[in-house]
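Just one protein chain is left out here, and the rest sit where they should.
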Amino acid sequence: MVAIILVIIMLIAAVVAAVLKDLLGAVIVAALVSLITAILFYLLQAPDVAMAEASIGAALETVIFVIAIRKTERFEDK
Amino acid sequence: MSFLNANTYYIAAFGLIFIGLYIVMAKKNLVKVVIGLSFVDSGINLLLISIGYIKGGTAPIFSRPGISPLKMVDPIPQALVLTAIVIGVAVLALALSLVVKLYQQYGTLDIRKIRGLKW
Amino acid sequence: MSVFTVYLIIIILGVILCLIRMLKGPGAPDRVVAVDTAATVTTALLVLLGFLFKRYVYLDVSLVYALLTFIGTVAIARYLERGI
Partner (left out) sequence: MRKIIALIFLAILLWGITKPVSRIPFGTNKIKVAEHYITKDITETGAANVVTSVVVLYRGFDTLGEVTILFIAAIGLASILYLPRKKVSDEVLEESSLILRTGCRFLFPLILLFGAYIFVHGHLTPGGGFQGGAIIASGFALIFLSCRERVVSTVKLGVVESLAGMTFVAVGLIGLATGGYFLLSFLPKGTLNMLFSAGIIPVIYVAIGFKVGSELAGIIGNLMERTQ
């Protein structure tokens, strides 16, 4: 039951990341998707993979995307 | 409801893969395309791990005595996905560096305005 | 209905509230705060699940979460104040 609710939240967050025009907001929502993916790995009894996904998705991915947005532009124009 | 209960992780994995592929194919912004690629990456990892799951199993770690080897999940997909995640973030950084170079060359992130990427 | 069910319901409710703020939030700072709160709440979820599975080696994963999730928030905050 916990898994079903988490999956629904994750898919909603992924759709929001696809729709948003603000790229910074999309990156933040992608961080939430990565976080819930780590919890699903943990529920599937794979703590090694959950630790890798947590340490990558929590910090490094967000930092890399934010640096790339800083070097380019923030808003996706029409 | 029973279908949803039985196939929760498959639905999650394929949902992530399809949303990522839709972003890659339909969006016009290059940074967003890279975000879609990271979604596809996560979805494929989730699919592999959920194929290796065994109901009632526990993690393959003999941390205390009394854990039976017969009640353990499959360690091989975990070992494959473990390295794939770290490779994924390095490849993502490589793609983003290409995006930054394209922006310095053309001054835009819209793939309709970049000659050679339009379709 | 054991006491752990009540704990799980409370934690899931917290994550759903964070999701609503994330959906509504007009700007990037609201979404950052929502995701940071969701990370804190789900750290509690990881600890509780490790206790329910009766595998205490799982607690390392929640330690990673508690130690590292603030770095992404710091990165976005530095971007918003034009630091990097």
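Should a chain be cited, it is by its letter among A, B and C, assigned in written order, with residues numbered from 1 in that chain.
The working rule: a contact is a pair of C-beta atoms (placed from the backbone, for glycine too) under 8 Å apart; a residue touches a chain by one contact, two chains touch by 3 or more.
Not measured: the values here are computed from a predicted model.
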item	value
Contact list for the unshown chain, restricted to visible chains	A, B, C
Residues of chain A (touch criterion as defined above) contacting the omitted chain	47-48, 50-52, 55-56, 58-60, 63-64, 67-68, 71
Chain B residues that touch the omitted chain in the full complex	6-7, 9-10, 14, 18, 21-22, 25-26, 50-55, 59-63, 69, 72, 74-76, 78-79, 82-83, 85-87, 89-91, 93-94, 96-98, 100-101, 104, 119
Residue numbers in chain C that touch the chain omitted from display	57-58, 60-61, 63-64, 67-68, 71, 74-75, 78, 81-84
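As a convention for this text, only the chains that are shown with their structure count from here on.
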item	value
Between the pairs A-B and A-C, the one where more C-beta pairs touch	A-B
Approximate Å spacing (C-alpha centroids) for the pair chain A, chain C	12
Per-residue overlap in chain C, given as positions that touch at least 2 other chains	53, 55, 57-58
Chain B: positions in contact with at least two other chains	58-59, 61
Touching residues (chain side chain B, partner chain A) in the complex	4-5, 8-9, 11-12, 15-16, 19-20, 22-23, 27-29, 31-32, 34-36, 38-39, 42, 45-46, 49-50, 53, 57-59, 61, 73, 78, 81-82, 85-86, 88-89, 92-93, 96, 99-100, 103, 109-110
Touching residues on chain C, where the partner in the complex is chain A	8, 12, 15-16, 19, 22-23, 25, 27-28, 31-32, 35, 38-39, 42, 45-46, 49, 53, 55, 57-58, 60-61, 64-65, 68-69, 71-72, 75-76, 79, 84
Touch list for chain A against partner chain B, complex	3-4, 7, 10-11, 14-15, 17-18, 23, 26-27, 30, 33-34, 37, 40-41, 44-49, 52-53, 56, 60-61, 64-65, 67-69, 71-73, 76-77
